[in-house]
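First the structure, then my questions, so here it is.
With one protein chain removed, the remaining protein chains of the complex are shown where they sit.
Letters A and B name the chains as they come in the text, with residue numbers starting at 1 for each one.
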Amino acid sequence: MATPASSAPAASVAGHVPAARRRRRLDMVRPILTGWALLVAVFLLAPLIIVFIDSIGVEQYVVFPPGGWSLHWYQVIPKYYLDGAILSVGLAVASVAAATIFAVPAGMAIARGSLPGRAAIDALLRSPVQIPLLISGVAFLQFYVLIRTLTGVTVTDSFVGLWIAHTIVVSPYLLTAVVARLSRYPASLDEAAYGLGAGPVRTFFDITLPIISPAVASGLFFAFLVSFDNVPTTVFLIQSGKTTLPLAIFYDTDQDLSRIQYAVGTIVTVVFTTLILVAMRWLRLLPSSASARRGGG
Amino acid sequence: MRNRRWNWLVIPMLVAFATIYVPAIVSFVLISFHPSTGPGSVGPEWTLGNYAKVLGDAVYQTGLWRSVALGAITVAGSLILGFPLAYYISRYSSRFAIAVFTLLYVSSLTSIVIRGLGWITLLGTTGPINGILQMLGLIQEPVIFYGNLLGLSIAMIHYTLPFMVLTLLPVMHAIPTGLEEASSGMGAGFVTTVRRVVVPLAMPGVLAGSLLVFAMTISAFVIPRLVGGLTLRLTALLIDQEMRTTYNYAIGSTLASVLLLLVAVVVVMASVVGGRSRVAR
Partner (left out) sequence: MDQDTVVLSLRQLTKHFGGVVAVDGIDLDINKGEFITLLGPSGCGKTTTVRMIGGYEEPTAGQIIVDGQDITNVPARDRNFGMVFQDYALFPHMTVSDNIAYPLRMRKWARDRVAGRVSEMLDLVRLDGMGKRHPWELSGGQRQRVALARALSFSPRLLLMDEALGALDAKLREYMRVEIRRIQRLLQITTIHVTHDQDEALGMSDRVVVMRQAKIAQVAAPRDLYTDPTSVYVADFVGRINLLWGHVVEHAADATIVELDDPFPPATATRIRARRTPDQAVGSRVRVGIRPEAVRLVEGGGVLAGVVSGARFGGPLEYVTVAIGPDRTLDLLRRPGDAPPQGNVLLDWAPDQALVLPAD
């Protein structure tokens, strides 16, 4: 709002433009921007909607538009997709659990400790997010080959190998969540607990953990999604046998693209979207933490 | 209060990183300095030959340039789509704005492979995009989107757009609306206000978002593989080919090292930009 002092010069400058015209132009900004947002929304939704449409076509091979409609492809999803889903969930859960055990305490140390070289340690422990998933895959493949050469132990092509790689790749999500939460955690809460008679361990489980747990949960959630959907790292570490669900779709897309993948894709998308929406509601996920997700798919 | 007694809690993760992660990164970088001696093996002697080959050979050069070009196109596209959107979301808190915001968020978290499936159909010669273009009479013959940067960059923009917008949003929110009111109060039109006030103040976000999107794009694998195809010879796809098809670990590791270096430079630039904008605040 213009103060009396500033309104005089403002009026003389604005005086060249008829007020009515200016108002009309301003009023057009909102519809134009809304239209733009609508366009982007269609763009964002398009691939997801098309996956669903493709999944209910009648022909086995994907033709657009489909000549008829059928839910047949949902009934003939091969069992290895289910096995893949089980492996993916198991791998994601195991990796997130292991990452939690390492990263939550490390986050406490970084947020509250007086570590020498704290910035460097922090950067190192967060760096797997910065490194493209593809390169993590190359790195772990080479590392496992090296281990086999040196010790004869084979980690490649095993659950353990995948587990280790996924744990490292997702651990920064938890670390970041814990450090960010603790940075706005008042020290007086823990001090109050000490003063009231609780020891450090008791304080952690009674006070600190329950208070930071929503933040930890959102970190867990991101970590789970990243691990579940990780093709670029996994592709280097599975050479034969069982694959994860996204990797199964990825391979079949290359060799045998059919409506079955679209049916699986629709199911996964529905499950994912539901989870995400529930998580946004319940965990009050901060969308900005999504920007921590990078690395390239 | 920082206290020494928390320090030891970092040890398990630090040890895990020191014994697994750091050696893993070091191992492939080291392998890039050894000659290939057949599928899946390298010789003991040290060499820069792999780098000479990767930087000198036309195939690898083209791949690198294409990756960089794809990155640039994707940054431009996601900025053009994303900047007005971020402005819209930051300035209007309507139900629709919140819905678009939620959609961005959900989109960024849905499976990349499945989004790739969607783009395969969308960009097909009989797909809906060609269908609409033909219906509007804009084209006679279907546009070929597969196997070229045109189709791939559309899919990549879709992949990176949420990250661009989510990086721009906090910066947009931090620009006081009073500045825009002051600008229009002094007679500036909307376009002038955006150009003279909003864009300059949003610059740190634009830079950070652009660098992030660029780093994501040059190292992306799934979408380029599904939508672009092998004939594009992007660096990421060449790495996969060397590692998993020809088993030339030396060249694969060298390409990966070059890509990592490129990404590292971009990440460092982004942190410098981020650091500077924090100082300015």
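Rule of thumb we're sticking to: a contact is a pair of C-beta atoms (placed from the backbone, for glycine too) under 8 Å apart; a residue touches a chain by one contact, two chains touch by 3 or more.
Keep in mind it's a predicted model, so treat the numbers as computed, not measured.
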item	value
Visible contact partners (per top-of-document touch definition) of the missing chain	A
Among A:Gln75, A:Thr151 or A:Ser188, the residue in touch with the chain that has been omitted	A:Ser188
Residue among A:Leu125, A:Ile207, A:Ala263 or A:Met280 that touches the chain left out of view	A:Ile207
Interface residues of chain A (partner: the chain not displayed)	186, 188-189, 191-199, 202, 206-207, 210-211
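Quick note on the criterion: only the chains that are shown with their structure count from here on.
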item	value
Separation of chain A from chain B, taking each centre as the mean of its C-alpha atoms, in whole Å	15
Residues of chain A that touch chain B when the two form their complex	1-2, 9-10, 13-14, 16-17, 22, 25-26, 29-30, 33-34, 36-38, 40-41, 43-51, 54, 62-65, 101-103, 105-106, 108-110, 112-115, 121, 124-125, 128, 130-136, 138-143, 145-146, 164, 168, 171, 175, 187, 200, 225, 228-229, 231-232, 235-236, 239, 246, 249-250, 253-254, 257, 261-262, 265, 268-269, 272-273, 276-277, 280, 287-288, 290-291, 293-297
Sites on chain B touched by chain A in the complex	1-10, 12-14, 16-17, 20-25, 27-28, 31, 40, 81-82, 84-85, 87-89, 91-92, 94, 96-97, 99-122, 124, 126-128, 131, 155, 158-159, 161-163, 166-167, 169-170, 181, 184-187, 189-190, 212, 215-223, 225-226, 236, 239-240, 243-244, 249, 252-253, 256, 259-260, 263-264, 267
